[in-house]
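Structure in structure tokens, see below.
With one protein chain withheld, the remaining protein chains of the complex are depicted in position.
Right, subunit A next:
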Amino acid sequence: MLRAGCQLLNQAAAVKTGSNNFALEFVRWRRKPRWLPVAKSKMFRVPERKKQTEEERTELMRLHNNYKTQLRSVRQYLREEVVRQQETSTADHIVLTPEQEEAEFQRCLDENAAWNAKIASERNVRLAEEREAKVAYVQERLEAAKLRSEERREKVDERIRYEIEQAKTFITRESLEVAIETALANPVDHNYAIDLEGNMYRGR
């Protein structure tokens, strides 16, 4: 029934705005949304200021003052009630004598000390293990480094030996004349071709 009524309203609104397609009218809500500007027809409307008579004003002031005082009083009453409730009630906590409190505190202290001792022994074992592991790791790394340096020395020695071997055929200042003579006596011709079988075809 309600829905049918709504539809009727919407239809009526649609009919009303049927002719002018530039004016956007919201049919879902029966009021202009806040973000649309003031309607052109309402732009220069000055709302009427209602005059209150003196008796009305006095009476409304009296009722307002009374209401405010009553409300503040009730709030204060309820606040005090809650405070009193919290102070006197034992609903959410257990009341203990000083001796019981002391004993309870001592018990908690002992328990805490026991926990601490247990955790300390566990921690010592763990730390010893960690220390051993660290020593082993460092030792391993040291040995590896030693091995590496030996290998490098070996490689370098080999290279040096190779270079010394090579140095025997170098052309020195003394053997320069002989080398030139030899080169002139044996000219090398690089101008040749090689086929797939490796046969050499000299050009000249």
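Convention: a contact is a pair of C-beta atoms (placed from the backbone, for glycine too) under 8 Å apart; a residue touches a chain by one contact, two chains touch by 3 or more; residues count from 1.
Throughout what follows, contacts and distances are computed from a predicted model.
Enquirer: From the names "Rab GDP dissociation inhibitor", "Phospholipid:diacylglycerol acyltransferase 2", "pyridoxal kinase" or "GH15885", which one matches the UniProt record for the unseen chain?
Expert: Of the names offered in "Rab GDP dissociation inhibitor", "Phospholipid:diacylglycerol acyltransferase 2", "pyridoxal kinase" or "GH15885", the absent chain's UniProt record gives "GH15885".
Enquirer: Please pick, from A:P47, A:P187 or A:G203, the residue that touches the omitted chain in the full complex.
Expert: A:P47
Enquirer: For the chain not shown, which residue from A:T69, A:Q139 or A:S175 touches it across the whole complex?
Expert: A:T69
Enquirer: Contact with the hidden chain only, please: which subunit A residues?
Expert: 44, 46-47, 49, 54-56, 58-59, 62-63, 66, 69-70, 72-77
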